[in-house]
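Yeah, one chain of the complex is gone here, protein chain that is, but the others are all in their spots.
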């Protein structure tokens, strides 16, 4: 199929439909709303389920109900909506149901901005609601990657009976890029063994998240953890650019990584040996790839569109083996490639290990810029 | 003469709430102090003969613990 121009939000909606999505439930929220609008026309046209819920609480619990029947189901939202969905996500995880969530992240906290941000990193990568579990979280850096990721996420979610999250910032949702759509898959006809279907007596199925016996709940938690270990083994994804002979590594995911790549290319043209490691799966995190970078390179610059959420994970992995610095923009502001290039040039000119926490040093540098 | 009936109380289910005792129009149900159920209750039972099998005890029973039987119509001859 040829490449066409697609807006990110509409592109992932179509990709989900082509992956055999059977039921979509959502609620309008900027900068995700085009996905809901696209679904509202396209799903009924194909005889599939679309419903605009009364709230994100409603939407996620409709997804919960649909997932319990074994259909391919998803929702999409943006950060404040994701916060509201945390309750349902935790219940869905506990009930071990597969579903896909696309979180088109905007600046916070609070109602915040409607501008692109990576401020949901902690609430998704380290969160997904109360209790001991992890959602699978992946972050694309463009429309085509979003399409492919959403298309593939249903299989992953079903394989592990887990929540699959595609977390993109608002800019990817809003931008128009050439993208090639994957082929339309058949909608599933069978009902998975574990799903409710209307069965009585010996065929009765109960799907619940309650287990009042702590000993039983502990076993269930262990089962989730063991399954998670399988996810860690199989689903780590990352991309590397110019890393073969790099002395400085930038680590950035999603759009922050993509903007950093522009800076890396410019720096390379000027002869600075810098490369980019772009984590694609954020949970499971590419721990080994970061460890290898830490073992071989003298300087790491973490770039994010938040105040250093992934930075903390990287510091934990690096364990002081190499100097880690940070550059971020917050609240819905995107960094320009020139800002990151300036950071690369600064580190290249003075590669000595920093003294102090990288966030503290970044705050000293960024405050005058923010207040400009 | 009214039809005669009887009840069988599932002692695993009865919790001795006495709603049947209260509701029985014939006043023929009481708690059986001689039995303690697995859950520690004195279960309901018939204390007199005059059960008509009307089913009201079963209707008010929150545990669905009572099976109600009644003579077949015409059985009295």
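By written order: A and B. Residues from 1 in each chain.
Convention: contacts are C-beta pairs under 8 Å (C-beta built on N, C-alpha and C of every residue); 3 or more make two chains touch, one makes a residue touch a chain.
In the analysis below, contacts and distances are computed from a predicted model.
One subunit of the complex is not drawn; among "2-oxoglutarate ferredoxin oxidoreductase subunit beta", "Carbohydrate ABC transporter permease", "Glutathione import ATP-binding protein GsiA" or "Cytochrome d ubiquinol oxidase subunit II", its UniProt record names it "2-oxoglutarate ferredoxin oxidoreductase subunit beta". Taking the full assembly into account, the omitted chain touches A, B. Considering the whole complex, the residue from A:175, A:196 or A:287 that touches the absent chain is A:196.
Only one residue from A:71, A:150 or A:301 touches the chain missing from this view: A:71. In the complete complex, the hidden chain is touched by one of A:15, A:53, A:167 or A:294, namely A:53. Where chain A meets the chain that is not shown, the touching residues are 22-23, 25, 49, 51, 53-55, 57-59, 61-69, 71, 73, 87-88, 91, 95, 196-201, 203-210. Taking the whole complex into account, chain B touches the unshown chain at residues 4-6, 8, 10, 12-13, 15-19, 21-23, 39, 41, 46, 48-49, 53-56, 58-72, 75.
Simple rule for what comes next: only the chains that are shown with their structure count from here on.
Centroids built from CA atoms put chain B at 62 Å from chain A.
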